[in-house]
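Note that one protein chain is taken out, while the other chains of the complex remain in position.
Moving on, here comes chain A:
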Amino acid sequence: MKHKLPTLGMVCPFPLIEAQKAMDELPSGDELVIDFDCTQATESLPRWAAEAGHIVTNYEQLDDASWTITIQKK
């Protein structure tokens, strides 16, 4: 199942903090779609996902300073 987490307008480190919080609530195998516009999160989100062992199923830049990443819970 896919869950949407809008973090537009949030500054570093809140997209990551909110993503971690949301991930805590999800069952294994579910996906979290995070839309974000905080530049620093282009580094912190994929890094956290990789280090926590989750799988990044999609990661792309949508527009100027606008990105989306989909992380599947391990």
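In this section, a contact is a pair of C-beta atoms (placed from the backbone, for glycine too) under 8 Å apart; a residue touches a chain by one contact, two chains touch by 3 or more; residues count from 1.
Here is the rule we go by: contacts and distances are computed from a predicted model.
Visitor: When one chain of this assembly is omitted, its UniProt record names it as which of these: "ABC transporter permease", "YeeE/YedE family protein", "Hydrogenase" or "Glutathione S-transferase"?
Guide: The chain we cannot see is, by its UniProt record, "YeeE/YedE family protein".
Visitor: Considering the entire assembly, which residues of chain A contact the chain that has been omitted?
Guide: Output for chain A: 8-14, 17, 20-21, 24-25, 37, 39-40, 42-44, 46-51, 56, 59-61, 63-67.
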